[in-house]
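After this line comes chain A, so read on.
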Amino acid sequence: MSNATSRRNLICAAGAALIATAFGTTSFAQQTGPIKIGLLVPLTGPLAAPGIDMVDGFKLYWDQVGNMAGERKVEYVIADTTCNPDQAITQARRLVHQEKVHIMIGPLCGHEGPAVAQVSKETGVPLVMDTAGADSVTKWDRTPTVVRTAVSASQIGHPFGDYLYKELGARNVTFIGQDYTWGHEVTLGMVQTFKELGGKVAKIIWNPIGTKDYGATVASIAPGSDAVVAVVVGADRIRLFEAWFSFGMDKRFKMYGGYWMHQDALPQMDDRAIGMIGNSLHYAAGLDTPANKAFVDAFAKKHRRLPSWFSESAYTASLWTRTAIEQIKGNVEDRAAFLKAMRTSTVQAPRGTLKLDDYDNPIQNVYVTRIQKINHPAVGAVLTNVPIKTYENVSQFWTWKPEEFLKRGPYKR
Partner candidate 1 sequence: MTAAVAIDSLAKVFGGLRAVDRVSLEVALGERRALIGPNGAGKTTLFHCITGRMQPSSGSVKLFGDDITYLPEHQRTKLGMGRTFQITNVFTDLSLAENLALAIVGTDRRKWVWNRPLSAFPAVREQALAGLEAVGLKDRADDPVKLLSYGERRQLELALALNTHPKVLFLDEPCAGLSPSERQRIFKMIRALPREITLVMIEHDMDVALGLADRVTVMNRGRVMAEGTPDEVQSNPEVRDVYFGHV
Partner candidate 2 sequence: MKVRSYGVVMALIAIAAALAAPLVADPFWMTLITQIYIYGLLALSVDLLLGHAGLYSLCQASFFAVAAYTTAILQVRYGYPTIVAAPAGLIAGTLLAVLYGSAVRTRGVYFILITIALGYIIWGAVYRWASFTGGDNGITNVPPPSVAGFSIASQTAYYYFVLTVVILCAFGYRILIRSPFGLSLRGIKGSESRMQSLGYRTTMHLYAAFVISGLIASLAGVLYVYYNRFINPVAASFQISVEVSLMAIVGGSGTIVGPFIGAGVFLGLRNWVSSFFELHTAVMGAVFIATVLWAPSGIVGLVERWRPGIGKPKDQP
């Protein structure tokens, strides 16, 4: 994107305040109007449910702080991306040019991530990338105006490979992976650390999103496997769960969820899940910390269900954004200052303490969780993920040097 265009767009978007930018000064005309934040999520389409989870987490946070940040009122616009990158781009452009938002938060779907990042690059409007987990965004294709508050796909994969070998004692594993970028990166991240420790991959079975029949998948698990690991998303999570038990696989293999039994899917599963390893994830609703308890209780009270990682993610993205806005005293017109504040602040989120690394990805805990039935005062008896092992302060590069990792290139099947 040329200078001419970005300047033109900047001017259109933020008006006179930005003329100062052109002169390179640091004094900004502080505006007094409301701060506008655009949330990009799918409200329709296959990922509508996680999208609504995000909206609920997002709104919960801003309600709690009275829609204020840096002594300015906060207004938000929610745009439906339908989980379609084309629509995500159009909506992001609408938010920037028409709604004149100062900051964008989102999107959800992995493939929308690079698309919205591009709009941020074109227009200079900061993007707080939430939930969309494409590795490349904070590794090979970084954009100066984009920071990530959620997670990189392989970041949650690496610890699980370690756990699989060291704690679960697995040596010969069949992986069931979802066949798209997020699935590749999570699965192959696990495979990488598992193999480096000496583990053997018996087989990787790739399933496209929306695979209707998991019967074929469970039937092709390599016979000698001493463990099976699942990385599945969307409706596939429930289909795999059904197929696993109805084919009697629970009697033949040990199954571990690498990325599987999320809070939003658990109501569709049943008590057979109890005791299973559900996920390796940077968030678990059953996390026993005061910060998380407060968040879960508030969310459960309002929505009569427990928050999924999507809810927590949007909540934390908002929290982080507000922390940065407070730091710059509400002067969101100074985009550079805002981004700098995002990059330097440390946040106490429900999921733990967060801080961005030099590549704009949070360093955070990753929790391996077990499914348990708990009694929540607002929801009643409910299945949830309870951490059994915490990997603390996990970097997106795991234990490798960033340069090493970057040189190795992205995970590809």
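The definition used in the following text is that a contact is a pair of C-beta atoms (placed from the backbone, for glycine too) under 8 Å apart; a residue touches a chain by one contact, two chains touch by 3 or more; residues count from 1.
How these were chosen: all candidates are chains of the complex that A comes from, given by their letters.
None of the values given here were measured: they were computed from a predicted structure.
Here chain A is shown alone, and of the candidates 1 or 2 it touches 2 within this complex. In the complex of the two chains, the chain A residues touching candidate 2 come out as 1-2, 4-5, 8-9, 12, 43-44, 77, 79-80, 84-87, 89-91, 93-94, 96-98, 110-111, 113-115, 117-118, 123, 134, 136, 141, 179-182, 184, 208, 412-413.
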